[in-house]
Each structure stands twice: as structure tokens, then as C-alpha cells.
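One chain of protein is taken out of this complex; the other chains stay put.
Each chain gets a letter, A, B and C, in the order it is written, and its residues are counted from 1.
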Amino acid sequence: MRVSPSADIDGVSLASRYQATRAFTEQLAAPLSAEDCLVQSMPDVSPTRWHLAHTTWFFETFVLKEDPAYQVFDASYEFLFNSYYNSLGTPFPRSQRGLISRPGLDEIHRYRRHVDQRVLQHLHSNARQDARLARIVELGLQHEQQHQELLLTDIKHVLSCNPLQPIYRPGTFAVGDAVDRPARRELGEGIEWIGHDGTGFCFDNEMPRHRVFLEAFQISDELVTCGDFLQFIADDGYRRPELWLSLGWQTAAEQQWQAPLYWHREGDQWSQFTLAGPRQVDPSLPVCHVSYFEADAFARWAGARLPTEAEWEVASRDSPPGVGFADTILAAEQAIHPGSMAAHRPSPRSMFGDVWQWTASPYTPYPGYVAPDGALGEYNGKFMCNQYVLRGGSCGSSSSHLRPTYRNFFPPEARWQFSGIRLCR
Amino acid sequence: MRVSPSADIDGVSLASRYQATRAFTEQLAAPLSAEDCLVQSMPDVSPTRWHLAHTTWFFETFVLKEDPAYQVFDASYEFLFNSYYNSLGTPFPRSQRGLISRPGLDEIHRYRRHVDQRVLQHLHSNARQDARLARIVELGLQHEQQHQELLLTDIKHVLSCNPLQPIYRPGTFAVGDAVDRPARRELGEGIEWIGHDGTGFCFDNEMPRHRVFLEAFQISDELVTCGDFLQFIADDGYRRPELWLSLGWQTAAEQQWQAPLYWHREGDQWSQFTLAGPRQVDPSLPVCHVSYFEADAFARWAGARLPTEAEWEVASRDSPPGVGFADTILAAEQAIHPGSMAAHRPSPRSMFGDVWQWTASPYTPYPGYVAPDGALGEYNGKFMCNQYVLRGGSCGSSSSHLRPTYRNFFPPEARWQFSGIRLCR
Amino acid sequence: MRVSPSADIDGVSLASRYQATRAFTEQLAAPLSAEDCLVQSMPDVSPTRWHLAHTTWFFETFVLKEDPAYQVFDASYEFLFNSYYNSLGTPFPRSQRGLISRPGLDEIHRYRRHVDQRVLQHLHSNARQDARLARIVELGLQHEQQHQELLLTDIKHVLSCNPLQPIYRPGTFAVGDAVDRPARRELGEGIEWIGHDGTGFCFDNEMPRHRVFLEAFQISDELVTCGDFLQFIADDGYRRPELWLSLGWQTAAEQQWQAPLYWHREGDQWSQFTLAGPRQVDPSLPVCHVSYFEADAFARWAGARLPTEAEWEVASRDSPPGVGFADTILAAEQAIHPGSMAAHRPSPRSMFGDVWQWTASPYTPYPGYVAPDGALGEYNGKFMCNQYVLRGGSCGSSSSHLRPTYRNFFPPEARWQFSGIRLCR
Partner (left out) sequence: MRVSPSADIDGVSLASRYQATRAFTEQLAAPLSAEDCLVQSMPDVSPTRWHLAHTTWFFETFVLKEDPAYQVFDASYEFLFNSYYNSLGTPFPRSQRGLISRPGLDEIHRYRRHVDQRVLQHLHSNARQDARLARIVELGLQHEQQHQELLLTDIKHVLSCNPLQPIYRPGTFAVGDAVDRPARRELGEGIEWIGHDGTGFCFDNEMPRHRVFLEAFQISDELVTCGDFLQFIADDGYRRPELWLSLGWQTAAEQQWQAPLYWHREGDQWSQFTLAGPRQVDPSLPVCHVSYFEADAFARWAGARLPTEAEWEVASRDSPPGVGFADTILAAEQAIHPGSMAAHRPSPRSMFGDVWQWTASPYTPYPGYVAPDGALGEYNGKFMCNQYVLRGGSCGSSSSHLRPTYRNFFPPEARWQFSGIRLCR
């Protein structure tokens, strides 16, 4: 991971961010029983307990083990809680994470406390002198925030498999606005710089900053809503091959898609499973849990297209900050669901928050990109194949985690993330 | 389930057996955490919590719900904890039992207490007058004993998937005897009656009692030992197709079998995973966790064959009772492992206990067999295809559960049961 | 293969049977193009060309290569056309037989002529002196007759995959009789000898002759008809789990069975694909292309059961010979289809011909069975697992190939053979 140099590395404030970030993970896991924390409902999903342990393993491996005198908490964890860092040894198979009932959840919390204590000690004693380690702590916090979002999307999938439809955490939903025809903004052609300029933290995949040539384009101020998507369904959107990519058509047939993930038709109505329990689909809220294939087919049906990531980034530069983020939502005691903060949203509208927005851009290295050396070089670069970039953050993200250059990425068939649609022309 | 009429149905003694049997299930689950109880390591395995709930569901469904005034504990359990009774509605998919983290283990224990209280009430009040329900309680207890054994074999598989190799329950192993060449008994040709005569409890598949013609045969007094099996391995038993059934050869290649399940070669030594933790393979103990295919190939290699179930049953009639059963073992504080009671075993040797013994007999209905009416008719008959009969009981069975006519059955590729080998000629 | 000693081995008559049998194979292949002969429509199916070559390989391998001076026709054929004889080297993978376009069909016919010439030479010169080889030639002819039937069932499956529904060979269908309620015969209880007595040819799996004890039973004089089976379908037979074995229910769901193989509903009518092209289902003809699972479910629905193979064999002893065999049918210029010879059939009815009849007996070794030494020992014994015995021969069999002790066998899910149903009680 090439972490850009940062002027403000300061052991004390980093320690307080460390404590806050780690505590937020535990806050997210708090409503869950030890059993909830163990379930892996599909290979892409990781158990909550695994997120709790793996993020800790990250600090232990990349921060604490730098000190040759450090004694590992448990040698077997080096293998059990490695995700995909082949240079640190063959990881435990991803699809079997749900089979490992021991160490128990209590033990994993002990592991967290053990590591937290030592990392904090380190930050207080010598971070000022050790900028490199401070940067890795920063990376670990950003990594933990990524897993906080996965914890939410994964547990949503887990609980959705249970016929009892358990509630993760109660919360209220805002009433959405009446939906006018969305306004669009128009941007002119020209050379634009995109990517991160190296001030403050970024992931290696956001660099180098570089020039791209963009044609003029229009981008919508609004997300596509459930109401819009219901029209697509009603217009046989899932049954018209001419709207779909060939691979999408095949995937939709195999997996029998007829609506976004978690939607169920009940007579004339559509209901959906949410982290706050089952609910009717609200036409005014942003559509969510659609794949790239569905986003692309919807755009074609609507006579539009998805923006490229460069278009999205350029358009987002003067966007106000969003409110549809996990930390903001919890503070407001709303439901963790796209659009639940509708009543609080700024004007003009933000391009950030509520749902990740599929872009038309496959996830590729920026010109001149070189992955960092060593195990942290496996963080991003090796996944640059058969995935698409998503932008903007969601109701599962922390507000402090996002920035205009942030590149999220998932395979085009993925639906369990908080992924939605913004149109472009 | 056709439960044969039984003279000794007596509410009081049945109630005490009910309490003892139900308590034994909980004793078996006691060493496990809530998380251990949730894991399903392969589709054939059920989580411990599922065994605890399903056995309770059995009593609720077939005993308590006979009373129209009975209020079910939770309506969703009728679906969640049905195993395979299609006539009671489509059961929850077997392969997803490990995904259901709620109800939690505590709640399942409450469910058990709720049902226990009402069943006991029923037994004390009117069992004498209600022979039919008493017979179903009897069936429920036998059913629970079957699940006690599955609980043990399933959790062994679950724990074996954990690289930490957790111990289910510590226990000592007897030192096995020096092994002499095993004695054989010889039985002459003739018509024999096999199957259950209807005195006391039996499962429907043990009936009707009927005649078979048997040629003269010899049957070994001893089980095949790990030492015997090590010779088979050393003689390239796993690499010589001429010893194997075609389907077995194919299965062994696909699953890369090179030894019984749970065995691992470490240099020159063989170790194995047991319910009391990892241990060296002891050549004097009975070999276990072999499939029918391996049992059959071993017998061919040894110049012998497996007995038919009729031969086994006839030979077992004057066998003394065994000691290698779960309840006996726990009482003696030994390990739940075949042969752990070697020091206590009777002379002459018993054909019962330690390991189930694969017979050469596919599992078929006895002449004149008709499955009972209703849901209980799904108990045995519908599984009579592509399975083989095993006889004798194992270190996972309760001693009170076995009898000479008892027919256990598993597919020929199954290895996670306590299944071993007795030779015949 | 233990071929029983035979009094009448005589080189000259064997040579003439050799010529006739080999010529019949070529007669069966004659309506097919080189391309037809190459297709493998599923792993269980072999291309026609493979049958032509493999049967020739059998004579080359087991007869000609006994002579150390013999030069093989092509060394690569030893590998390409070995079916499953592991003791002769790893065979070419079965599922890839359809990928091998060379040698071409012409070349395979040259191979046949090459081998035929030398086998005949051998038979004329020294068969009288070499009883062992003559017995292997006999075995090779029986083997070829088995492949003649497979050639027919395989090409039927191949052609059925072609939307053009090609005709293998035109032929007329007899008009079936009006169906009365079928008569049944009743046989009393007692010890019966079954299996082959060693006079004339038999396969090793028909021996040793041995005693079984049978209860009294009734067996139908008639095969189950398409009309009977249409009633089963109309009575929701494919949708009632209580009629099915558990494994059958699962298989039927996965493969979406709603009728016998090759049947298609068109509005109110049922049509079927036959070797003489598409045809309406005729209610008076025997039902065919049903699996064991369907046969068993039908019997349960009808309040009856399938006979065991011992019952079938005992009942068949005084049956007149049948007429529904491939050679008889071709001579009469009828269609190769069950019941096409209805007009010619004897009275009383024969138990032989038209369709193989599923028995309730898993395919197991007879008491005392030992597979022959060497490669021919792989002929039968190693398949004795997860298959059921069928009896009686079919419209795809040669009339000279059958006898009361003949044991055919297929897995319970197989449907592409000419397999039908006879009921028992």
C-alpha cells in the first residue's frame, strides 16, 4: 500500500481516531449474538467474528510484528485470520470461514483488547518518531472502515437467509420527497486531472493523478429511485434481452433475477428485507442491491448510460458532503438503509452517501500505477480484473472514509453491497 | 412407524426413561459452546443445535399436537425443525441448517424444557390409558437416541475442520491387547428366521420376521484392527483397482482417499483426529471411519468378504452384550472412541459396540414390508435405495438402543460414522 | 469371466455364429452416417463408432493377442478402445469418446475386417484343440450382443437431441390389443434354486446356482402399459412425494421429470420420440424408458410392488419364448419399439422381450460368487453397487442372447434403456 505522505501525522490524534474507529466496529457488532457472528451465508460473505478478528490481525501483522520483541497473541491466528496475503503464507480458505467455531467470540474480543492496548501504547510513545508505522496505523484504520461496511452488508445477507427475518437493529425511515423529474448538470469537454494528489490519506489505487480527455456530458443530480425501477420491472425489463449485456442476461437467467436482491413480490406489493426488518418498497427512496448488469440494463432502458469513473469524479468535485452514512445514521437513530436520512439532506444534493453508484469503468490501474512492495502490495492491484468501479459511498460507509477520488470495486454480478444507480448522458 | 405392541408400556417408567434420554442428549451437548452448536461442515452434517431442536420438534409434532388444544411453542419451528417429512410441508433445506443463527441456543433449550414439561405431564396423567401415544413417545426416545449418535459423529466432523483441532471431551484410551490371529465361528446351512418378532420396541424396517436360506459360513470373532488396515495401506490397497468396486475406485480417486477419514500421515507415523483430540493410530484398536467401498476392498484384499445382514444377525444371537457404547464409556470416563473400553470387554467377545459393521447387504425392504401410514411412514421406507446395512452399534450409540435385529444404513461412500469391518468367508 | 464349460464348442458352428453376430452389428449401424456414428450425447452414451471398434478390440485383445506372434492393427487402439479394464492400462476417458474423429469410420470398418479375418482363421484351424479360446470367442459374441443393444439405445438418445427428430430406421407399429385387466399367476412359498446351472453359456454373475427361500407371491402376466402410466400421471403421480423413494423424488425434481423419457406433451396429447421417428403414445403398448424410481413409484401407486429377481426368475421358467426382440423385429420389418410385434405374440404371453423389467433387487453377487482372474474379472463383479437388476430382454436385444437366469443391471436413475414395469404382489 503506497500511503501518501501526510503532514498531520500526530500520535495523539491518531490514537484517538484509533480508539474511535475500533469502538465503532464493536458498536456495529453489538446487536449480534455469538451465533449470528459465526454464520457465512455464501462464499463472498465473511462472518462478523471474522471481520472482528481479521482487522485486528491486520494491526498485529503490520504494526506490532514490526517489533521483533513482540509475542503474537496466538500463532494460529496468523493463518486463520489472514484474508488473501499470499506473501504471508497460504491463507485459510475463504469459503470455510464459517466452520471455525473456535476461538469463540469472547476470545476474539480478548484478542482485540490485547492488540488495541499495544497499538495505543506504541502510538503514545513513539509515533512522532516513526512516521512509517503511523502511516500503517492510518491504513489499518481505513481498512477497518472498509470492513465495517462489509460487516453490515454481510450480516444483512446472513439474516436474510433466516425465514424468521430477524431485525439487525431497529430504526426509523424518513418519508421520501415527492420525486420531480431530476435535474441534470452539464459539463463541457476537455482534459481533466483525476486521481488523488497525495495530500492526506488515499489508497494506492487512487494514484497517480493523471490527465484524461472527456467529451461533454450530462449527469443526473438524483439517484435512480425504487419507483423508477418499478417502472423498468413493469415494462418487462427483466425479460427483454436487448436491454442486457450478454453475460448479464445469462447470469440473470441462471440466478432467476426478477427484481433487486432482497425484494419479494407479495400480490401487488413489493416488500424488501432491510437491516431494520421487512418493509414495503418505498418508491421515493434510492434503488439498491442491484448488480452492474441491472444498472446497465436500466440505463439502456431509460435511454441513458452509466457515467465513467472519470466523469463521476469530475462531477463530484463541487458536491456538498452527504448525510447518508452509517455513523451519521446511527447518531440520528435512523435505519441503516439508503435514503433513511432524506429529511436531513442538504440542498443542493450531494453525490455522496446512500448507495454506491456503479460506473461504466472496469477497475484498471491508473497510468503509471505500480503496486507497493511486500505484502501490502496485495491490497488492491491484484484485484484489477473483471470488476467495475463504484463511487460515492453508502449508508454502510463511514462519513470520514470517503473522498471524490475513492474507488470501490465489485464484480458486475455482485448485489449484496449497497449498490445503486446514477444516470449520465 | 409401525411400533410393535409392547406389554410393558407404563407411564411412570416411560417418564423416567424420557427424562434420562433427554438429559443424556443435553449431557452430550454440554461441552460445546453456542458457536460450536451452530456449525454445519458439510450437507450431511447437522448442527448440534439442530439435533437439540429437531428431536424436540418430533415430540411436539407427534405427541403434543395430537391434543387439539395444544398451542405450539413457535409456529415457525414446524418448518425450521422438520427434517424430511414432506407430508408435513416442505422442510427447510437441509444444507442450510448452519445458516440459521436464530433462535439462539438458549431459546432452543427453552423449547426443550417447554416440550419436556408437557410430555411428562401427559405421561403421568394418561399414558396407561393411551397406549398409542405412549408408543409414539417410545419411538421418539429411540429417535432421540439415533440423533445422540449423529450429534457425536457430526460434531466430530465439525471440529475436525478447525485447524486448532479442538477437543470435544477429554478421556483416556485403554491399551489394546496384543492381537492374535482372530478366531472364527462356523455356522451351518439352512433356513433361518430373521427380523424382529414384535416383542418390545423395534423400527418398522426390522419387520416382518421372515425366512431366509443361508449357506454355511464362517464369521470372525474380531473386528478388523488399525494394524490390519495399515498392512492393506502398505500393500498399496488404495492404489490397486482390482481390489475395488468400480464406483468405489472412482470415489476414492475424486476424494483422494489414502487412509480412513481423520487419519493423517506424519512422516512414518499415522495420527488421527478423535473426539478426545489428536492421537497416534493404535494398531490394536478397531479400524473406524471407513466407507463401504474401503471395507469391501479390504475384505477382497484379505481373501475374505463382508457378511450379509442375515449372516450377521444369525451369528449375533448368542453374542454377549458389548461395552463399547457411549453411555458405558462416559460412565467409565474413557474417550468416545472405538476400543477405548478394551480393558473392560467381556469374554467371549461381543459382536456389539465399538464400530458399526458394514454388511454386504443393500438396504431393502423385508418381504411383506409396508411403510406405516401418515408422516411416520416416511421414517425408514423411503430411504431404501443406494444404501448398505450396518449392524452392531458403536461407541456413539447408547447401549439400550441396540438389538440383534437393528438395521442401520448409510450410503457406501459415507465415512463420518463410526463404521468398521468384520470379515466373513 | 468365468464361462461355464460347454459341450458343444465346435469351431465351424462358432465361426458361422461369429460371422452372423458381427454382421448383425454392421446391419444395425448401416442406416447411420459417419457423423451420426460419432456423437456422444451424454457421458453414459457411447458413439456408434466406438461400439464398432470396442467390440473388435475385445476380440483382438482377448483372442488374437493370445498368439505372441500377432501384430496389433494399431497400437493406439489398445488405449483408445479399452472400455474400463484397468488391468490393461488406464482406459481413454469415457466422457470424451465423442471427441475422437480419427480413426474415421472407414478405418474402423477396416479394423473390423482385419480382426474378423484372423479370428475366423483361428476358429477354422484350431478351435477344436483350443477350448479355452473358443470359450472366449463365445464370450466375445455375447459381449457384442450387449453392445448391439447399447448401440440402439445410445443412438436413440443421440438422435433425440436433434430438433430435426431424425428417423433411425422406418418401421410399422402393430395395433395393440384392447387391454383387459391383466391376469396374474400365483406361486407358492418354498426353497427355490436360482442362477445358472453351467450348461451352455452364461455370464459369471449368473453363478453360482444357489437356494433362496421365497414367500408365496402373485405376478402379473402383462407389462404395465402406457395407458396405465397415463393414469398415474393424471393422478399426480409425479407430484406426490409419498409415492417415491427419497432419492427418486430428489432426482425427479432436479431433472424435472414429468413423464417417461422421450415423451412430450402437446396440448392434450402425448407424443414420443422413437427409433422410427416421432409418434403418438399408444395406450395399449408397454410403457418404456422409465427409471427404477418411476417403476417403484408406479407400483406403490398401483398398490403393488416390483418382483425380486428370484421371483421373476422362478416365474419365468415356464414362459414361452418372446417375439419382441431386435432380430425378430427387423426380420418382420416392424419398428424397433416395445410392443411393435403385438400382432405376432404367443399365447400364453411370454415374460421375455419388448422391455427390460426393473426388479426390486439391487445388483449383488450371488452367494459364493468370485470374479474370474485377470482382466475378464472386471467384466461384471466390480459394478455390483448402486444398481438394480433388470430381467427379460427388450426390443433392443437379440433373441438368442436371453435366458431366464440373465441379469441386466443399471443405476436406478437410468432411463435411456428399454426399461419397463411388471407388477407383483
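Miscellaneous remarks
What we mean here is this: contacts are C-beta pairs under 8 Å (C-beta built on N, C-alpha and C of every residue); 3 or more make two chains touch, one makes a residue touch a chain.
Please read all numbers here as calculations on a predicted model, not as lab measurements.
Note on the chain not shown: across the whole complex it touches A, C. Of the listed residues A:Arg17, A:His210 or A:Arg403, the one in contact with the hidden chain in the full complex is A:His210. Against the chain not shown here, subunit A presents residues 84, 86-87, 191, 210-213, 215, 241-242, 244-249, 293, 360-362, 364-365, 367-368, 377-378, 382-386, 412.
Although one chain is not shown, part of subunit C still touches it, namely residues 33-39, 41, 76, 79-80, 92, 96, 98-105, 158, 161-164, 166.
We adopt the following convention: only the chains that are shown with their structure count from here on.
Centroids of subunit A and subunit C (each the mean of its C-alpha atoms) stand 60 Å apart.
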